[in-house]
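All protein chains but one are shown in place.
What follows is chain A.
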Amino acid sequence: MVSGVQMQYYKVCKRKLWLFSKGIAMENEHERVIEGKILHERAYPRLEDREILVDDTFKLDALDKEYVREIKISSKMPEADRFQMLYYLYELKKRGITKKGLISYTKERKTEEVELTEKDESAIEKAIKEIYVILQSPSPPRLKKLPYCTKCAYYEFCFALEGDD
């Protein structure tokens, strides 16, 4: 089964998705990731249902009557964040639970509401299939420079290259 992070990485960078899924993870000591972890620990102190692991595969930050909630440090990757939320909503719907999603960019004091449409559902289904195809590959997708590479925890890994002698 696909995790929420994998779904997000699928939208951000397929190479990152592949590496992460093979255990070649770089998140551990990256400062931005540590910051995110602390943010998650402190988020939603008033909600009781926090950090809910569903079927051992994806973890919801928090859940209330109306919303699945997800907390993010910055809104730099809105499309990927939205897709991750859609995936949660899709999986919950399959289990007979219908909710809306709410993404909180707490540092920017901004929220984003997400609703699952039929079109989204088929997009998610297509993404799940593609993720499996990507992970079948014995090697990672080739390095492709993206504008946000330098901010990524995998930057040093990807760009540890030698020039021509």
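Annotations
The rule is simple: contacts are C-beta pairs under 8 Å (C-beta built on N, C-alpha and C of every residue); 3 or more make two chains touch, one makes a residue touch a chain; residues count from 1.
Throughout what follows, contacts and distances are computed from a predicted model.
Taking the options "CRISPR-associated endonuclease Cas1", "EpsI family protein", "NADH-quinone oxidoreductase subunit C" or "Sugar ABC transporter permease" in turn, only "CRISPR-associated endonuclease Cas1" matches the UniProt protein name of the chain that is not displayed.
The chain omitted from view is touched by exactly one of A:Pro45, A:Gly96 or A:Pro138, namely A:Pro138.
Here the missing chain is touched by one residue of A:Ala25, A:Ala80 or A:Ala153, and it is A:Ala25. For chain A, the residues touching the absent chain in the complete assembly are 22-25, 28-29, 138-140, 142-143, 155-157, 159-163, 165.
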